[in-house]
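Note that one protein chain is taken out, while the other chains of the complex remain in position.
Here is chain A:
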Amino acid sequence: MALRMWASSTANALKISTAASKSGLVSPAFSLSRCFSTVLEGFKYANSHEWVKHDGPVATIGITDHAQDHLGEVVFVELPEAGKPVTQGDSFGSVESVKATSDVNSPISGEVVEVNTKLSETPGLINTSPYEDGWMIKVKPSNPSELESLMGAKEYTKFCEEEDASH
């Protein structure tokens, strides 16, 4: 997810900030809320904010909670067709929000074996369920050792915090 983290956006997904803004009050919790994005154990993460879950012969790929949070409501998802090759670090599709268009990069190389067709009808699944219903593609990895180069949950959490802090 080639996202520029302009601002410490947490926005819509977080009930706490939405409730506070409705009352028109300044929420002191807001500055902390950026830490609330979920990062799951057992997944691997790319510094462009995609996750990959590799168990068995096929790896599932999507964008992280942190990424969807910064993007805002996803209104369109462009995905490759099954059978297409993907390359680590290269764009395989894109996500459109009200705010912007962002490329989605593949965290690993391989061949696309399945795409999440539900996203064409319900792109918002990426916001509501980034790690489950909002998965994007399944890939048969061509070089499983690439997974080693990716971040673990702890490392990625720290990466997000640092990235937010520098903006």
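Note that a residue touches a chain if its C-beta (ideal position, glycine included) is under 8 Å from a C-beta of that chain, and two chains touch if they have at least 3 such contacts; residues count from 1.
In the analysis below, contacts and distances are computed from a predicted model.
For the chain that does not appear here, its UniProt entry gives the protein name "Aminomethyltransferase", which is one of "Metaxin glutathione S-transferase domain-containing protein", "Protein kinase domain-containing protein", "Aminomethyltransferase" or "Calcineurin B-like protein". The omitted chain makes contact with just one of the residues A:103, A:133 or A:161: A:103. Along chain A, the points of touch with the absent chain fall at residues 2-4, 6-12, 17-18, 20-27, 30, 47-48, 72-73, 75-76, 78, 91, 94, 96-103, 105, 166-167.
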